[in-house]
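Note that one protein chain of the assembly has been removed; the remaining protein chains are unaltered in position.
The block that comes next holds chain A.
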Amino acid sequence: MGGFSAQDLTAIFVMQGFAGLSFFSVLLLMALGLAIIYGQMRVINMAHGEFMVIGAYATYLLTSALRHLPGGLDVSVFLAIPVAFLAAFVVGYFIEWLLIRHLYHRPLDTLLATWGLALIMQQGFRSAFGAREVSVPVPDWLRGSYRPTMMIDIPLNGLAIMLLTVLVTVAVWWFLYRSRWGLRVRCTTANREMSGAVGINTKRVDRMTFAIGCGIAGIAGAAFTTISSTGPTSGSLYIVDTFLVVVFGGAGSLVGTIASAFSIAQAQSIMEFFMGGSMAKVLTLLTVIGILLLRPEGLVASKVRR
């Protein structure tokens, strides 16, 4: 690494590392939803990126509606998260009823069907919001940046997204491992027939699980609006990365998903500085694929017997 002093390198690592953390946040929020859907239900949701975009557009609509009220922008930041969640949740609930429930025992077919769904949703966004990307105004107090030293500059909205991600992750953990609902979800995953026999309405569990996974993608969309502008195809850019995160982390493992989102985002972000975005992505993806070949079950293997 010639040409960089130690101080430069530290600053680069901190700032790129932090940029990586924003990427990590969106990736993790996306992956959490996908990990629930794939890990618990074995449904491969190729339209997951589009559910993220629903959340992003919901945020956009909300801020457009509220921005002219005094203090509306400040309120909308907090309102955006539940609104984005609900929007994606409702659509997910409907889609599960319409499409997904017919395909539970055919995992590879869910992949194909949801790809068709993704195409339709993208065109829907294009018709409704136009092909141009929209951006959401950020309130002033999120616009600044935190500067611990001369060379390090950390944007505040990145910090806010981090906080949001931590909250959502804790909520998902609580939901899956501490709540009544989570118990039913895990129970259905472990043994569908037995769960039905002990009185769990497995169809209802499936629908809720899918909808909640989509809802979390919606939250990812709300977070996404603060770091980038939203277009009809924004979601499809993330879908491959997100799938790799889920598979790499070990499907069905929360810790694994967090660890893999973190390592993929950081590797990508730090390498980006030295070799440019495209080569960094190539190297990251190839490394992940290489590790997956050595450890096909992912970083953290779930101990469920199949």
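Observations, loosely collected:
Note that in this section a residue touches a chain if its C-beta (ideal position, glycine included) is under 8 Å from a C-beta of that chain, and two chains touch if they have at least 3 such contacts; residues count from 1.
Note that in this section contacts and distances are computed from a predicted model.
Missing chain, UniProt protein name: "Urea ABC transporter permease subunit UrtC", from among "TldD protein", "Urea ABC transporter permease subunit UrtC", "Amicyanin" or "PepSY domain-containing protein". Contact with the chain not shown here comes from a single listed residue; of A:15, A:91, A:113 or A:223, that residue is A:113.
When the whole complex is considered, the residue among A:11, A:103, A:142 or A:200 that touches the unshown chain is A:103. Among the residues A:127, A:145, A:179 or A:201, only A:127 touches the chain that is left out of the figure. Interface residues of chain A with the unshown chain, by the touch rule above, are 38, 42, 44, 99, 102-109, 111-113, 115-120, 122-124, 127, 236, 240, 243-244, 247, 276, 278-279, 281-282, 285-286, 288-289, 292-294, 296, 306.
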